[in-house]
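The complex appears here minus one protein chain, its other protein chains still in place.
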């Protein structure tokens, strides 16, 4: 077991965590401000990735593609909010779940209809490929480091947005008292559309960035969506700080579990069995973590509304 | 009908007026169940086995939805993880058949458990295991409410899904075939019609149990837990154990449907555990009409019909399913049964 492997896997964990944060922060904002559970958040992730892949392929520029991806996801978010979501704010959670589940079906099949079933190709731009050498002789892909950097930058940006700007003030007011913010004369429906589009844009960014690392295909947003749910349940629904903490925790625990659990079981089991047991347990690890946290803190670590 | 207020001085009755069986609702219900029974029987004697199996599929999915309806519709517990029980039931059938076929024991320690190809054994095991799983998941999830509950049930089901996916012994993500359908004494379960009738009996039983349950003291408490849990607690009944037991019963019904489903298809795979299936079960409950006894049946008929008919025309049929669902959620809150049979009163 080498230090190199540990550093590399820790970085991978942080990288997964920052991308999860991009998803989870939007989800938790939308829940905190509008009280809405949005399953279609994974669809914006997918929209971002597809738009980035398509525009990058036709322009040859990853950055233009990325911009287009964020814009497309934010636009899709705004449209969905205007057409469907705003009819759901005062509905029971069951209706919200079903309507946004319907949106997933529409988005997924619509995307399959336009782009076909085979994955699209999207690679990081050439100036971001290659490796850097970190202390301890760890060679680490530049692109993954950039993802971590983007994640950190977005976290700081969100923090500043919420604590320093007028929009942030309204978001905080909306979280603490939905009635009052209307009484203050803030245009609530505009605020809601804006918050929803912001969340969708962040999801689109995550989809585009991760899409270049893995593959761009229909349904890519769904596993991430469910991980993001675990993140915000752990962190406390409605809390950005909780989303950040939860995302890093889940990212690191999941990544390290997948690498080290099989190694751990190999110490006292035949290798083939150890791999199976280790992999199966690793797949369950974050859910067990969630269960343990909930057993002690049913509202998550940083519950916003207590 | 005799008007009992005319019989002398108003002795106030202790019971409400009973529903007439010949109401519009009653006719719709009998028609649905009757068609579900008669069409496959007819198809069988005309030699169309495909339609018999299609009816079995509808029946089983309806039964799974009956289970979920008990949680969502009657108990107000929006479980987004019922695929876990459906899939577990399926895996019990699959794993049991696998060991029976191989003559290998399922486990050897602390005591030896052989596989079995007897459906009664399979069902018993499926019911017990699904009940235990639901007890564990419910005990944690029911400490929370609202959105937390939805997300946590989803997350736990996902845990089971990934476990099945990465556990190599029983096929991992490729799934596990059942070479020979599990059997019953004196019944040829490989016969399509016999198997359909078994499934039909399962569905009717599940509906009868739900109906009876909801009229009992337990049902009264569960209804109150859904409508107003503070009132229930103030009346001296803790909502938590009531909900937990209902959740377990709901999971057992869905799990038994899963066992039937695996034997119908001769195959079990993690797809049965996927969150998509949890979502589809919810869709069926809502399409049919949430909290109505026949809602899951109406929803399952509609869902499988759409899947079969639209799926035959276009590979993008789920796009239309999404649009229909969106329409129902936004504009037709009472589902198919609400539309066919009128609104349900809560008594």
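Read from first to last, the chains carry the letters A and B; within each, the first residue is number 1.
The criterion applied here is as follows: a contact is a pair of C-beta atoms (placed from the backbone, for glycine too) under 8 Å apart; a residue touches a chain by one contact, two chains touch by 3 or more.
The rule is short, and it goes like this: contacts and distances are computed from a predicted model.
Student: One chain is missing here; what is its name in UniProt, given the choices "AzlC protein", "Transglutaminase-like enzyme, putative cysteine protease", "Monovalent cation/H(+) antiporter subunit G" or "ABC transporter ATP-binding protein"?
Tutor: "ABC transporter ATP-binding protein"
Student: Just to confirm, in the complete assembly, which displayed chains does the hidden chain contact?
Tutor: Displayed chains contacted by the hidden chain, ordered by label: B.
Student: Can you tell me which of B:49, B:213 or B:310 touches the chain that was removed from the display?
Tutor: Of the candidates B:49, B:213 or B:310, B:213 is in touch with the missing chain.
Student: So which of B:139, B:204 or B:233 would be touching the chain we can't see?
Tutor: Of these options, the touching residue for the absent chain is B:233.
Student: What chain B residues would touch the chain not displayed?
Tutor: 12, 14-16, 212-213, 215-221, 223-224, 227-228, 230-239, 242, 245, 345-347
One rule holds for everything that comes next: only the chains that are shown with their structure count from here on.
Student: Which residues of chain B touch chain A once you look at their complex with the stated criterion?
Tutor: 72, 78, 80, 140, 143-144, 146-148, 150-152, 154-156, 158-159, 162-163, 165-169, 275, 279, 282-283, 286, 290, 316, 318-319, 321-323, 325-326, 329-330, 333
Student: Considering the complex alone, what residue numbers of chain A touch chain B?
Tutor: 31, 37, 84, 87, 93-95, 97-99, 101-106, 108-110, 112-113, 222, 226, 229-230, 232-233, 237, 276, 279-280, 282-284, 287-288, 290-291, 294-295, 298-300
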